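Below is a structure I'd like to ask you about.
FYI, not all chains are in this one, though none of them got moved.
As written, the chains take the letters A and B, and residue 1 is the first residue of each chain.
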């Protein structure tokens, strides 16, 4: 079971809202909205996506990584490196 | 006419692809995909959204801001400040 299992409904709701934001963006562009207004909405959608990522990451650290840490062994280091790489991709994107 | 008028179809195509990515994310979460795989896809969608923003910004600088600069007057400073604020929101998000 993934770490976010306890928050799945909330995460799906937030992803649906981001999907709605990307549809709203298409409507804006079809209606020749002003560039800056489109950019403001893109920043809002980006922030919403990253907030979902932060929330998933907290669940992942508290469940999957915590389990691997408790079990010890090689899986511990592997899970830590994998989580760090995911954080790095988030920071860079 | 907005600065992106010459690239509207391409921008709409890219936004539709991001919409597809957000639907793919929902499917992953519904199927209990591994947290890290979901995070990787969120980073990809974020990068795609920001690439659209960079492209819109280039059009905006080359058209709307360039026109205001050529016309001079108070609109010049206003447009520059507005564009800078949009860049700041992008960097912060």
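Note that in this section contacts are C-beta pairs under 8 Å (C-beta built on N, C-alpha and C of every residue); 3 or more make two chains touch, one makes a residue touch a chain.
Predicted model, so just to flag it, every value in this text is computed and none were measured.
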item: Whole-assembly copy number, given 2 chains displayed; value: 4
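Basically, only the chains that are shown with their structure count from here on.
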item: Whole-Å gap between the CA centroids of chain A and chain B; value: 18
item: Interface residues, chain A side, partner chain B - complex; value: 1-5, 8, 11-12, 15-16, 18-19, 22-23, 25-26, 29-30, 32-36, 38-40, 42-43, 45-47, 49-50, 52-53, 56-57, 59-60, 64, 82-83, 86, 89-90, 92-93
